[in-house]
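Let's look at chain A:
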Amino acid sequence: AGISTDVVKIGVLTDMSGVYSAIGGKGSVTAAKMAIADFGGKVLGKPIKLISADHQNKADIASTKAREWADTDHVDMITGLLNSGCALAVQKIGTEKKVISIATGAGSTTLTNEHCSPYGIHYVYDTYALPKVAGGAIVDTGGKSWFFLTADYAFGHSLEKNTAAFVKAHGGKVLGQVRHPLATSDFSSYLLQAQASGAKVIGLANAGGDFINAVKQAREFGIVQGGQTIAGMLVFLSDVKSLGLDVAQGMNFATSFYWDRNEASRKWSKRYFAKTGSMPTMNQAGVYSAVTTYLKAIKKAGTDNPDAVMKTMRGMKINDFFSINGHLRADGSMVHDMFLVEVKKPSESKAPWDLLKVIKQVPGDEAFMSLAEGSCSMVKK
Partner candidate 1 sequence: MHLSYQVVLAQLMLGLNIGAFYAILSLGLAVIFGLLNIINFAHGALYMLGAFVALLGYNELGPLLGMPDFHMNYWTALLVAPLVVGSLGVLIEKTMLRRLYKVDHLYGLLLTFGLALILQGVFTNYFNVSGISYNGKPEILRGAVNLKFMMFPTYRLWSIAISLAVCFATWFVIERTKLGSYLRAGTENPSLVQAFGINVPLMITLTYGFGVGMAAFAGVVAAPIYSVSPIMGSELIITVFAVVVIGGMGSIMGSICTGLSLGMLEGLTKVIYPPAANTVIFFMMILVLLVKPEGLFGKEQ
Partner candidate 2 sequence: MSAEYILETRDLTKDFSGFTAVSEVNLKVRKGSIHALIGPNGAGKTTVFNLLTKFLIPSSGSILFKGRDITREKPADVALRGIIRSFQISAVFPKLTPFENVRIALQRRLGTCYHFWKPVSSLDILTEQAFELLDSVGLKELAHHHTEELAYGQKRALEIATTLALDPELMLLDEPTQGMGAEDVGKITELVRNVAQNRTILMVEHNLKVVASLADRITVLQRGSILAEGEYDEVSRNPQVMEAYMGSVHA
Partner candidate 3 sequence: MPETQTQELLSVSNLHAHYGESHILHGIDFSVRRGELVTLLGRNGAGRTTILKSILGLVGRRSGSIRIAGKETIKLPPYRIARLGVGYCPEERGIFSRLTVEENLLLPPVVKSGGMCLEEIYTLFTNLLERRKSMGTSLSGGEQQMLAMARILRTGADLLLLDEITEGLAPVIVQALGKLIRQLKERGFTIILVEQNFHFAADLADRHYVVDHGNIVEMIPMEALGASMERLSGYLGV
C-alpha cells in the first residue's frame, strides 16, 4: 500500500504538433494541470507530478515514450492518446508494465474489445457510441438515405460500418460510399459522387482536417443548398469553430461534452478558456475528468497500486461536469451519457463560442456497446 516511489506521476501523451493538436495537444496538458491543481497538488500526502510529451500520432513514438516513462520515470498513469494506433500501443505497454492508460481521444472500439486490458480505460467516446447517437437520430428526423464519405483507414471504416448498421436499424438505407485517402485536400470528386447518388444524408466518416475540407467544399459545390444534409460522425468543437457557423450551421452530430451545457461545465470551461484562449473540446475536458477520477480513486484506495486503483475505479460512480452517470466497466470502457447537438445558425449565436445547442441527451448504456455485444476476453459471459 501507499504511494510507490513517493510520488504520483501522471503522463500526458498527446498530439502536440500533428493533425489532432487542436483537439488535444497543449490544451490537454493544461486540463491535466488544472485537475492536479484543483486536487491540491497532493494525494495521500505525496506530490503529484505531471509530465507530458508529443506522440505525433505515431504509434512507435507513443510506445517508445510510454516504455521509457514506465521504465525510467516510473509513471503511474498515462492519459491523452489521440489516435487509436498510439492508444493501442500504450495500452499494450501498460499491460506489460502495469501502468494505467486512459485514452481520451482515440476512437477505436478495439481498445475495449480484442485488445482490452486490465489497465486500459477508454474514457471519452468510441466509434460505436458516436454513430449510434447521431445516426439513429438523423434517420428518425427524416434522413433515410445515406451516402458515406469515408476516410480510408480502420477508424473511418469502423465509423462507417457502425453508422450504416444504425441507419439500417432505424429503417434507413445506405446508397453507397466512397473511400478517400486520409488527409485529402480536395474532396470535390467524392462530393460530386455523393451528390449524384441522390442520398438525403452525406455521412462523413472522417475527422479533423478531412472533415473540415469536406464540409467546406460541399458548400462550394452547393450540396447543402441542393437539399442534402451533411452529417459528421466525429466532430469536435474546434472543427465547428474553424468552419464557422456560416458553413456548419444546421449540422447534427454526437459529442460527449459541450461547454455551454450546464453551470458546472460553463464554470470549468471558462476557467479553461482563461488559460488557453479557446473553449475545451471533449478530449480536453475528458483529460481533466480522467485525471481527477484517477486521483480520487487513489485517495479512496489509499494506494497507487494499479490493480487496487483499477478496482476502486470500477466501483466508482463518475459524475462531474464532463461525465454524467459515468461508470467504468470491466472491459475498460467508461460509459457515460452522450449528447446529440446541432450547430447554431449565425443568427442564433450570441458569442464567439456560442456554437451548439444540445438536442438530446442519450443515456450511456444506450449509447455504448453493451458488454454482451463486445468481445473483451476479460469479461466473463
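A word on the picks: all candidates are chains of the complex that A comes from, given by their letters.
Simple rule for what comes next: a contact is a pair of C-beta atoms (placed from the backbone, for glycine too) under 8 Å apart; a residue touches a chain by one contact, two chains touch by 3 or more; residues count from 1.
Just so you know, these numbers come straight off a predicted model, no measurement behind them.
K.L.:
Spot the contact partner of chain A in this complex among 1, 2 or 3.
P.N.:
In this complex, among candidates 1, 2 or 3, chain A touches 1.
K.L.:
Inside the complex, what are the residues of chain A that reach candidate 1?
P.N.:
The contact residues of chain A facing candidate 1 are 17-23, 152, 176, 178-181, 183-186, 188-190, 192-193, 196, 208-209, 212-213, 216-217, 220-222, 238-239, 242-244, 247.
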